[in-house]
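Every protein chain of the complex appears in place save one, which is left out.
== subunit A ==
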């Protein structure tokens, strides 16, 4: 099992740069800032959920700039990142998330390019997109819109460029075709702010503005989040005009988590077989055959209770619940305990290794390879599995922890495993139960009452015919007819 408790897709968006500003000049221009870049990582996990801390930073948008006489460039949008103390640089896995901020818009004599959008390849993520750049201003008194932020499916839209004098343009759309950029201002109006794009969490750049008023004129702010701010131009030459660019919007980190539902595993049905040195044991223990979930008791004698040195194949199923069990996810440990009420046993011991000294240990059958899947196909070929409720093959086991489950198991399906164990004790008339644990180790999520394989060892002379009755583990069993 991995230690991940949540699936965490993270989206990082860099901040938008602000636009430039120009005032009290008829030939200068101002361009919009760039939109923030976008990065996405999935299935992020931490070493110790609930304890491990991560460092992140959400980039601040470029602050608006203002000027009353002359030109001033905008400010860059800051980078946004997650799980590092500094911007992680460039990468394509899910260790970090990082998205570059947009560059500042420019201001000055024509021609001026818009601020560049945050560059995808400079960031860190499994999906990376570039922010849109601000529009290019190639004629006098032009104010262009800021760039839109990038989204999951496309780069940010570019602020609209203009080569027409005294014009203002719209901002770029988020995600290329998402939330609209702000509308460019007409004479006497400010530029509009970029709109919020809630699905991708990004916004379009603000519209530019051009005005001839004796007061402050504003470019539109970048859209929420990460939109580039618009440029602003006030080309009034008399009085006290002023221009203030649109601010870039802050970046954002979006974390979407889906709790992982772990599959539950419950011990279910079982049957004991004679070891036939083949992967598929065909002879159920006892005569007549003991059925599924039928304990190997010392009564009747034909059950053939366990003698010291006997080995026995136990096929056990485990049913999966709540969520599907992926292939190669779980290994198991077989345990034994002594007592005739298996559910009441409080002391369990791992079945020992083949050469171990434990009362129960694994048996080495040279003809069968430990860990072999009980079926070479999935779903299994008819006849490969022996228990009635089985749906998927587990493995043949001579050691633990076992190799992990060979095939995926859907909710409600049983997987069948085959344990070859040997009685290495010499106690007579004792009763043992078996149960499976996870290899973490931890008990399974459940054990059905009849799910414990149960065996009696052969009674000795001292256990026979006490006052006409046979006793084992304190329970009166009747008469044991020895041959």
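Assume a contact is a pair of C-beta atoms (placed from the backbone, for glycine too) under 8 Å apart; a residue touches a chain by one contact, two chains touch by 3 or more; residues count from 1.
Definition applied: contacts and distances are computed from a predicted model.
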{"item": "Hidden chain of the complex, named as in its UniProt record, picked from \"Cell surface protein\", \"Succinate dehydrogenase cytochrome b558 subunit\", \"NADH-quinone oxidoreductase subunit N\" or \"GerAB/ArcD/ProY family transporter\"", "value": "\"Cell surface protein\""}
{"item": "Contact residue for the chain not shown (choose from A:254, A:354, A:389 or A:427)", "value": "A:389"}
{"item": "Given A:51, A:258 or A:277, the one touching the chain that is not displayed", "value": "A:258"}
{"item": "Touching the absent chain when the full complex is considered, from A:121, A:240, A:287 or A:341", "value": "A:341"}
{"item": "Those residues of subunit A which, in the complete complex, touch the missing chain", "value": "258, 261, 264, 289, 291-295, 297, 299-300, 321-324, 339-344, 379-380, 382, 388-389, 391, 410-413, 448-450, 454, 456, 474-477"}
